[in-house]
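A protein chain is absent from this complex, but the other protein chains hold their places.
The block that comes next holds subunit A.
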């Protein structure tokens, strides 16, 4: 009985992340449009887009290999699993004991690997260009992310997200400058990983700047739907990750019952809304940087990760 309810909760979490992801993208787009004094598409436009794409035929290049057709499903599945591990409204879900933060990074890394391969598969120049840029970003973003995780693991004594969240709510955390720096570094990495504005523009098709869009240019129909959904799922994943680590309040404990779950749900929605709003605000306030400045930007994230680890030595354990 316990196992069944645990599985049900986990299934609910998986359904929740997939259902919420397009809504979050729609919310951010709408808010950005409103901030620019435009009307903007409706909140549920991403759902409509996905449905329309699912109904359409797939146009495949003649020289596309099996990899090109398999990659969208792989990317989506891998991202979904990663998103299912993160405690969104409750800690201690059944999946979260099988994989930790490092596994999440590995999952996202393999999704990126397949995306870059698929970008090069058809052999158009745009795909290759996008893939090479994506890999350049990845070589710096992943070590920064890992350094942030090391810092968290050193503070909390675990890489398990549920344990970290539980530790973060306990009074022994206090204010630590390492954690603040780790938060900044994590936000920088999240912006780069999700192809958001200072690094890449999600709404452009200008060959000088695009990274993610260049890789998926050859996709159409249901394949494109899978990739779009995976991209918005990844954004949701990063926002929930930041929320779970740095603002883990009102997360329901293991098997806490429906009332606690409802509170956790509400808090989670509020956190997502705040995160999305901050992202939209940030994106309207900054300009896209040159692609050659991205290594500097991510290098700074890497340095911050390193600095966070260093400053742990002068924290309260002194």
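Keep this in mind: contacts are C-beta pairs under 8 Å (C-beta built on N, C-alpha and C of every residue); 3 or more make two chains touch, one makes a residue touch a chain; residues count from 1.
In this text, contacts and distances are computed from a predicted model.
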item	value
Per UniProt, the name of the complex member that is left out, chosen from "Hydrogenase-4 component E", "Putative branched-chain alpha keto acid dehydrogenase E1 alpha subunit", "ABC transporter substrate-binding protein" or "Asparagine ligase"	"Hydrogenase-4 component E"
Touching residue (missing chain; options A:19, A:135 or A:310)	A:310
Residue numbers in subunit A that touch the chain omitted from display	174-178, 180-181, 295-296, 299-300, 303-304, 306-307, 310-311, 313-316, 318
